[in-house]
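Here the complex is missing a single protein chain, while all its other protein chains stay put.
Then we have chain A:
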Amino acid sequence: MSSRRTSRQQSSGVPRISDDQIIQLVSKLRQLLPELRHSRRSDKVSASKVLQETCNYIRSLHREVEDLSDRLSELLSTIDADSPEAAIIRSLLI
């Protein structure tokens, strides 16, 4: 088994990223995801589950951007860029 791995390492000619590094990155990703962050059951959530949740989360963020753009396009059309209301909004944001 290990000889197979070594020969694969030598054939690529590129420094191989360790599986440990990948595990660390996957666990960081897991901390970002609302679905998985609170699961205390075990720290052995499978990589495929983390990847699936990540894809779901990115899709939901994209949908939210879409919905917010819709809302903002309706709301902002009623506000003049030079009006005092616009200044209030700017100050609330920054």
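We take it that a residue touches a chain if its C-beta (ideal position, glycine included) is under 8 Å from a C-beta of that chain, and two chains touch if they have at least 3 such contacts; residues count from 1.
The rule is short, and it goes like this: contacts and distances are computed from a predicted model.
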Q | Hidden subunit of the complex - UniProt protein name among "NADH-ubiquinone oxidoreductase chain 4L", "4'-phosphopantetheine phosphatase", "IBH1-like N-terminal domain-containing protein" or "DNA topoisomerase 6 subunit B" | A | "IBH1-like N-terminal domain-containing protein"
Q: May I ask you to list the residues on chain A that touch the chain which is not drawn?
A: 8, 12, 14, 17, 19-23, 25-26, 28-29, 32, 44, 46-48, 51-52, 54-55, 57-59, 61-62, 64-66, 68-79, 85, 88-90, 92-94
